[in-house]
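Certain chains of the assembly are absent from this excerpt, and the rest are unmoved.
All chains are identified by letter, namely A and B, in their written order; residue positions are counted from 1 within each chain.
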Amino acid sequence: MPTTLLMTLDCADRVGLLARITGFVASQKGNFTEVHQYTDPINGWFFARFAFEVPEGTTLESVRRDFGPTAVELNASWNIRDQGRPLRTVLLVSREDHCLADMLWRWRSKEMNIEVPLVISNHDTLRTQVEKEGLPFLHIPVPADPTGKDAAFRRISDAICDVSGELSILCRYMQIMPDWFCEEHLNRVINIHHSLLPAFAGADPYRKAYDRGVKLIGATCHYATAELDAGPIIHQQMIPVEHYHTPADMRRLGRDCERLTLARGVRLHVEDRVVVHGSRAIVFGD
Amino acid sequence: MPTTLLMTLDCADRVGLLARITGFVASQKGNFTEVHQYTDPINGWFFARFAFEVPEGTTLESVRRDFGPTAVELNASWNIRDQGRPLRTVLLVSREDHCLADMLWRWRSKEMNIEVPLVISNHDTLRTQVEKEGLPFLHIPVPADPTGKDAAFRRISDAICDVSGELSILCRYMQIMPDWFCEEHLNRVINIHHSLLPAFAGADPYRKAYDRGVKLIGATCHYATAELDAGPIIHQQMIPVEHYHTPADMRRLGRDCERLTLARGVRLHVEDRVVVHGSRAIVFGD
């Protein structure tokens, strides 16, 4: 089975950019299997994602090293990684298990190319369910006072670091994270919010949706940022509701929407299909 | 062809309500073809819509008169009308014609059971297009100053009254209406807003949607109220967008969404399927 590498890259647009990069890949005897390119016409920025197979003997490291000088010259943000290697992913959860159970099923059935070295929770409720899967469960209570909260998130950050976590998923983790935490893990923490952001940011969105009488509700998968529910949006899905749906009905209906929206957003990230640029996420969709 | 009557009714809930009303219809030899009933569990309110055929000789007037005492006793809001009679509907439009053209097509092809006695615009742009259809077009410019604006809307209100308009549709009519106008025509003016309200109320929602990087855009059909874009929502639809869609692309994609959302909302109103209760619309959907 050949090695497939994924390269993402963004930089200021200019003539010849694509020829330059595809020429480099050709020089490595790489064969493209999927290419996405997009130039933002409003600010003249070039974005691309390349999937290519490399011949036996060519390694991720050698390709990275050889591409370095070109990237420097282009002044580009870039990344190359091996599609086959699972991403080390830490799950954070509170008391509701629908997103967690779904994510664990996708991990267990190998639908999602992730390893789960750790599950962290601010409650002990879901310990048995997690340990049944053979996964370590870490209970880190989060006090309400700023100092205690800060210390808790210091422990969380260290725990993620200790297991070499590359991505953290907030599976309905009901805590607002300190700014420093969001910045330390920028674009590496994915959250699911149970509304069609920017509508109904903050607490209890289904109640707000009911009061406003909307006919569509939904969920938003986004990167966590210091500003609450304002990070770059990766994916959104919606479901229709009717007047007879109470907030409790919406919570029930919303669970299916939340877990699918989260799973799809995470998958896009895991497959290196997301490039963040300012407040917007470029998503080279599958 | 038998006469079908549509009755809508809402009142405080109590035991025996449905038996009482269906008993009344049976006493009129009415045969139900479609019944919707809903009790709001949060505030104990009863809502219903009944479609029933009455035998030859039974008239709308006699049914209304006979039902009067019961309605008074139940302290109910109610309405009965003849399904076959078209609703007299005034269209208001500015310069963009996509909602207008769509609505005219539905009127012309008899898909929508409306008569259009008048089209009003704050611009003269679409006169030819409207007059080609054999419809009167009234150009009422709307000045920016409050006094001038008020006078313009006085003229609009009078014009609607003169043609016995029962419903007005804002087919992308780009004017904020005075409070008194909204109150005078309460629940009889339907607007289409080009966002998934409450997100992006006010001007230029597609630009705001682009800046926020949302992955779903949409349209909202609602009754116009004094508070801008805050009236009871009748219907909403959405379309997915990608990072490469500029605000101009969204405008283009949005046009299809807007006209279908408006048409569906208007249809629900025309078929007496909407009962407004506070800020929420009960929609007995087809």
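By definition in this document, a residue touches a chain if its C-beta (ideal position, glycine included) is under 8 Å from a C-beta of that chain, and two chains touch if they have at least 3 such contacts.
Note that the coordinates shown come from a computational prediction; the quantities given were computed from them, not determined experimentally.
Counting all copies of the one sequence in the full complex of this file gives 4, of which 2 are shown in place.
Basically, only the chains that are shown with their structure count from here on.
Rounded to whole angstrom, the centroid-to-centroid distance between chain A and chain B, based on C-alpha atoms, equals 41 Å. For chain A in complex with chain B, the touching residues are 38, 41-42, 196-200, 211-216, 218, 232-238, 242-244, 246, 279-283, 285.
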